[in-house]
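Then we have chain A:
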Amino acid sequence: MEVLKYSYLDEKIDEVKEQGFLNYRTSELPTWCPGCGYFGITHAMVQACDALGLKNEEICVASGIGCAGRYPIFMKAYGFHTVHGRSIPIASGIKLARQDLTVFAVGGDGDILGIGGGHLPHIARKNIDITLFLFDNSIYGLTKGQTSPTTPLSQVTNSHSQGNPDTPLRPVFLALAHGASFVARCYAGDVEGMKNIFTQAISHKGFSFLHIVSPCVTFDKVNITWKRLRENFRAVPSVHDPSDYRAAIQMAEDPRPIFGLFYHDPSRQSYQENLRGKRSPENSKSSER
Partner candidate 1 sequence: MPKNDHYVIIGNGPAGNKAADRLRDRDKEARVTIISDEAFSFYYRYKLPDFIAGRISEDALKVRPYTIYKEKNIRLRLGQRVERIDPDEKVLYLKHMKKVGYTKLILATGGSPRVPPSFIRFMEYFTFMTNYNDAVRIRPELQKAKDIIVIGGDLISLRFIKMLTGMKKNIYFILTRNCFWPIELTSRMAGKISSSLEKKGIKALVDTPIAAITRQKNKLLLETGDGQKIRADMICSFLGLKPNIDFIVGSGIDTEKGILVNEYLQTNYADIYACGECAQIYNPKLKDYWISIGSENAALQGETAALSLLGAHKVIKPVPKNLLNVGGVSVNTSWWKQF
Partner candidate 2 sequence: MTNVDIVIEICGSAGEGTISAGEILSRFMSSQGFEIMSFDSYPSEIRGFGKCVAHSRISNRKILSPGKYADILIALKDAHSISQLPSLRETGIVIYDNKPPNYLEEDKSIAGWIEPGMISYGVPLLELAQKAAGNSRGRNMVAIGALAALFQIDDEAMKASIRSRYAKKKQIVIDSNLNSFQEGFEWSKKNITKIDPYTFRNVRLKKSNKSRAIINGNQAVAQAALDSGLHLYAGYPITPATKIMEILSKELPKKGGIMIQTEDEIAAIGNVVGAGFAGKRAMTATSGPGFSLMTELANLAVMAEVPAVIINSQRGGPSTGVPTKTEQSDLNIALSGGSGDSPRIVIAPTTVEECYLGVSLALYLAEKYQTLVVVLLDFFLSNSIRNIPMPEPINKKWLKGNIAPTKTELKDYKRFKNTESGISPRAIPGTPGGMFVTTGLEHSEQGKPQYDRETHHQMTRKRFRKIQNAINEAPKPQWRGPKKDISVGVIAWGSTAGSAQEAVIKAQKEGIKAALMSSMLISPLPADSFRKFSKACQKILVPELNYSGQFANYLAPYLNRPIERLNMVTGLPMSAEDILDKIREMAN
């Protein structure tokens, strides 16, 4: 029995190595807690890079501060672990300097929606070609369990022992409202689904907003748990047309966790295309709104 088990593992390792996505990982071990949803996200991200055949040296990852902020340390690429809340401007700077690079911005809910929340509307309207991975676990994990901008109302946290008095933000709704040209919500437990959407997002010429819902197994035992997410998981209806902005908005208003591609406007010009002078409002659907 034991021998059989080992050989199964060896086989699996060989299988993974052949798949190649391990090439996108560093030897550094992630500092995340066992059972954290971020492992799954990482897994999907490297798989997407592999699927797209991106060269390591042509990938730049800029991150903020927080559990998600550590991500570049674990990925074999040019990584920039910056300061709290500023992954978006740094990633934008990289992309503006080097059109040839694939640029990711990575941050948690506190990073992207809290301290760095001011950058979101502007990256959305500028449509600079970067992919934003918002790792949303609805809690400040690295500082040990304080309320974040997406913590549900009345949830008890280490900063709100009487329950969170603040109404949470709705990230997908915000991104749509700000005019992001690619908006999706992913579930950290669904690696295949994430890989699929990440691949599309990275290929999108413009700003892609990926709201990735993940549980924090250490500091949230009540609300965003694996169990509750699995039970409530709903996929975007197969009939949904991602180019239908109003339908996307309607879905985003739904309080239930709906996962999948909400909105995609492939015709909208990126910031650099606009800079190059092909500026006409007709080119962009979003401006008709």
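We adopt the following convention: a contact is a pair of C-beta atoms (placed from the backbone, for glycine too) under 8 Å apart; a residue touches a chain by one contact, two chains touch by 3 or more; residues count from 1.
Quick note on selection: all candidates are chains of the complex that A comes from, given by their letters.
The shown structure was predicted, so the numbers you read here are calculated from the model rather than taken from an experiment.
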Inset, instruction - Determine, using the touch definition above, which of 1 or 2 touches chain A in the complex. - result: 2
Legend entry - Residue ranges of chain A in contact with candidate 2 within the complex: 26, 28, 55-58, 60, 62, 65, 72-73, 76-83, 86, 88-98, 100-101, 118-119, 121-122, 126, 271-272, 275
